[in-house]
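Note that one protein chain is taken out, while the other chains of the complex remain in position.
Now for subunit A:
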Amino acid sequence: MNIRQPRMSPSNSSDAPPWADLMKSFFSGSHQLFAALDMEPSKIAADEVCVFATIPAFFSCEGEGGCAHPGAYTIILDTVFGFSVFAKIQRPQAIATINLKTDYLRPIEIGAKVICSAECFAINGNIARTRGQIVDYDGRPLASAAGAFMIGSGGPDFARIAEGPHA
């Protein structure tokens, strides 16, 4: 797997494609899970999507503080993988996760900030393949994963989701 550091820019460049704003609206909207993880995109491009996130307190498996349950990694990776597929196909279409394999490389404490980078590296028919990793702010790898997604899964497309549940 090609391990790359995410681009260290806090916001998208001015030449960002129009669909990037639509994708960003996910994270600035009313999605409770994304809000709880304080997810903020730093790069949205066809070849890579990078998102900042903070490990929330409710992921503690030891009472107050302490180490986070690694499920936090899976939630972040599944989310960013999905966005990497959207960024690749560049059109609003429903997708669904088929499977996800996550390797846990290093534990993390509650409240730590992480960066998740992902790419959709292949699309074969309706199947999109993704891979990515989570690193901490010092660039140390925390988790790596690979996933497969079904494109055109029959659900609502992401443009409608971005508009909100009452749109």
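Here is the rule we use: contacts are C-beta pairs under 8 Å (C-beta built on N, C-alpha and C of every residue); 3 or more make two chains touch, one makes a residue touch a chain; residues count from 1.
Methods note: contacts and distances are computed from a predicted model.
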item: Name under which UniProt lists the unshown chain, selected from "UxaA family hydrolase", "Thioesterase domain-containing protein", "Sigma E regulatory protein, MucB/RseB" or "Planctomycete cytochrome C"; value: "Thioesterase domain-containing protein"
item: Among A:84, A:102 or A:133, the residue in touch with the chain that has been omitted; value: A:102
item: Of A:60, A:84, A:117 or A:130, the one touching the omitted chain in the full complex; value: A:60
item: Those residues of subunit A which, in the complete complex, touch the missing chain; value: 8, 10, 31-33, 36, 57-64, 67, 69-72, 74-79, 96-109, 111-113, 136-138, 140, 142, 155-156, 160-161, 164-165
